[in-house]
Every structure is written in C-alpha cells, then in structure tokens.
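In this view, the complex is presented without one of its protein chains, the others remaining in place.
After this line comes chain A, so read on.
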Amino acid sequence: MALDVNDLRVHYRTTKGDVRALDGVSFSIADGEIVGLAGESGCGKTTLGKSLIRLDGRMRHVGGNVLLDGDELPIGNDRAMNKHRFKDVSIIPQYSMSAMNPTRRIGKMIADLLRSRGLSYRNLKDELVHRLELVGLPERVLDNYPIELSGGMKQRMVMVLSTLLDPSLLIADEITSALDVSNQKAVAETLVRFRDMEFVKSMIVVTHDLSLVYQIADTIMIMYAGRIVEKAPAETIVKAPKHPYTKALISALPEVGLEYGDKRLKSIPGKPPQLLNPPTGCRFRARCPLASDECAEQPPMVDVDGGHQAACWKLED
C-alpha cells in the first residue's frame, strides 16, 4: 500500500470559526495506481491534495493520519515535513505558468533548489536532461528564463522538475485547467508515461474534469462537501455509479456520439452546503432526490463490490 489516509480532518481557520474542508477522509492508494479526485468547486479536493504535502498558513491539521510506504507523514508539522517534500511526496501545482522564479535562469533555479536540499545538481543533470528530452524540451531551456518559454513548455518543465527525485506520491492539482484541449491530452499522457517509467509510484490527479481523469485514472474518487462519497475503478464510476451525487454528476456530462436534440443536460439543483457549520448526516441530503429520514444519520462507506465503495443509505443491492 503506497498511501494510506485515515480519517483525515483539515480545517481552515476563519474569524467565524473553523471551515471543515476535510471532514474525515479515508482512502488508500496502491503502488502504481493513478487516482482521480473529482468534485465541484469547494468540495475540498484541492485541500486534500495540498494537505498531503504542505498546509498553507490558514490550514490546520485537526485529526487523522497519513501513512506513505508504511511511514507516517508529519503533515501538521511544516518543519518535519520538509525532508519528505520533493523526495517522497511531490506536487505539480495549479499555477505552472508562474511557478518558477522569473528572474533566475531555470537551470540555476534548479541547482539552487537541489543544493538547498543537499543534493548535487551535477550528478542529477544527466537525468534531468534525459527527462527533458522525454517531454520534448531541449537542454538549452535550462539557460532560459521562464518568460522565454511558452505556457506548454513551462508546464512540461514543472512536470519534469517535480518528479525529478522519483517521489512515491505525486499530486497533480488541476494541472490541465489552463491548457487547451490538445495540450490537455499531451499532459495527461505524460502523467501516465511518468507512472509507467516509474518516475513516480502513485499519483493523485485533482480535477473537476471527469472526462479527462476518466482517460488516465485507474480509480476515481468523488468528493462532496469535505467527504469522499464514492470510490471505484474509473470505468465503474462512469458506467455504473452508485451514489446519487455521482449519478447526478455523470448525467450532467455530455457523451460523444449521442444525439441530444433539444433534450437538455441535467444540472444538479441547489448548492453544496456551507462547511462552516455543515449539516448533520448525509451532506448531499438537501439536494438528493432519494433523501429520506434515515439520511439524517451519516451513511458509512460500504463495499459495493471489489474496489467499489460508496457512502449512501439508498444503495441498491
């Protein structure tokens, strides 16, 4: 088991109280697995991605633990976490376009970073150049400033840099959001290639683009209001979802090859709940067409069949 997350709780501190962005999240990821993490804005998916590598100033680790390759990650302790970052856990951020220091040559910046982590740039340079070539970047980009690269080149540069030390876990946070469709595909394929070449052991791909994550992920997790509501192989999530929220989400997506005519795609009525004072019980209750009295109690995550879990009282057998 590469990654094991147990009952993780991360809150945002605000003047009005704690916003429970992650409220008891448990899952595990196997070696070599690519997990897609999907959900609508504000459901906590980025918070989950971030909390596995670096909590920002407002985030507080309230409970639960994270095991990576059997060792506990000290996610609440910024200083202790430092030695795991980049080497064990790495991230491709949402903002690749501005992720590199604009006034430093890229090669110099990488050298600074590696040296500060006690590594030798010279020893790693051959591997770096080799990987740059894999993604179609020439060696001379190392002598360029970030502004000299196009958006796609910057994205690939950051992908190579983030995975340079062969981390066990890679978090890809909304990395295709700012790209056009053909670049999205190239980036998605590069992620799969990096996994196949064992540059990274396992991967969490955070996205709101279900159709993209369906192409590359082995497993998809659906989050809603700070909790995971369904986890299943990618194929199953799309073809045979069990949770009403997942079903609603999937039916809001157009499907290639189908004639919709004047039939409208269904959107989900209502809004996700406030996480400042979340409602008790199932959080999808207020928007769920199937909701009944038993939903006032929080539904447990149950196995539907092999590798398919969902948290709902109304699962059909």
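Please note the rule applied: a contact is a pair of C-beta atoms (placed from the backbone, for glycine too) under 8 Å apart; a residue touches a chain by one contact, two chains touch by 3 or more; residues count from 1.
Keep this in mind: contacts and distances are computed from a predicted model.
Trainee: Refer to UniProt and select, among "ABC transporter permease", "NADH-quinone oxidoreductase subunit C", "Heme exporter protein B" or "Acetolactate synthase small subunit", the name of the complex member that is left out.
Mentor: "ABC transporter permease"
Trainee: Identify the residue among A:Asn6, A:Asn101 or A:Asn183 that touches the chain left out of the display.
Mentor: A:Asn101
Trainee: Tell me which of A:Thr15, A:Ser41 or A:Ser116 is the one touching the absent chain.
Mentor: Result: among the candidates, A:Ser116 touches the missing chain.
Trainee: Considering the complete complex, identify which of A:Arg54, A:His208 or A:Lys314 is in touch with the unshown chain.
Mentor: Residue touching the chain left out of view: A:Arg54.
Trainee: Which one touches the absent chain: A:Thr14, A:Asn77, A:Ser120 or A:Ser150?
Mentor: Answering carefully, the residue with contact to the hidden chain is A:Ser150.
Trainee: Determine which one of A:Ala38, A:Ile91, A:Leu275 or A:Ala311 touches the chain that has been left out.
Mentor: Considering the complete complex, A:Ile91 is the one touching the chain left out.
Trainee: Contact with the hidden chain only, please: which chain A residues?
Mentor: Residues 53-54, 56, 81-87, 90-91, 93, 95, 98-104, 112-113, 116-117, 144-145, 147-150, 153, 158, 161-162 of chain A touch the chain absent from view.
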